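Heads up, one of the protein chains got dropped from this complex, but the rest are sitting where they should.
On to chain A.
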Amino acid sequence: MKHSVNRPPTPDEDDASEGFEKDEVTLREIINVKLVESGEKENLMELVRDRLVECGWKDEMRIACREHVKKKGRKDVTVDELIRVITPKGRASVPDSVKAELLNRIQNFIVSAAL
């Protein structure tokens, strides 16, 4: 049996993920900056908006908001509250096709911008 004493200490779970995340954040930021600079970000935003309207997602969200307001009463709801309540539903119900298309576009962009 090998001695465990000489083995380097197992890094803390927190440290590891933090380090990993830090790199990811920087990379994400770089991509974002490139997207904004080239104007591709705006195109992508418009694309996503169009797709979400087409597939009825926007209507679904509007109905969900209405229902929430009906439940709480008009006077008691704030925009912040609506955002807080509806966002998880919204994220969960975005169709996979939309996600796939967006991912594809971003990938193509990264390749073409030779990052």
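Heads up, the rule we're going with is that a residue touches a chain if its C-beta (ideal position, glycine included) is under 8 Å from a C-beta of that chain, and two chains touch if they have at least 3 such contacts; residues count from 1.
Here, contacts and distances are computed from a predicted model.
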item: Record-based protein name (UniProt) of the chain missing from this complex, from "Phosphatidylinositol-3,5-bisphosphate 3-phosphatase MTMR2", "Ubiquitin carboxyl-terminal hydrolase 22 isoform X1", "V-type proton ATPase subunit" or "NADH-ubiquinone oxidoreductase chain 2"; value: "Ubiquitin carboxyl-terminal hydrolase 22 isoform X1"
item: Positions on chain A where the hidden chain makes contact; value: 32-33, 36-37, 42, 46, 49, 58-59, 62, 70, 78-80, 83
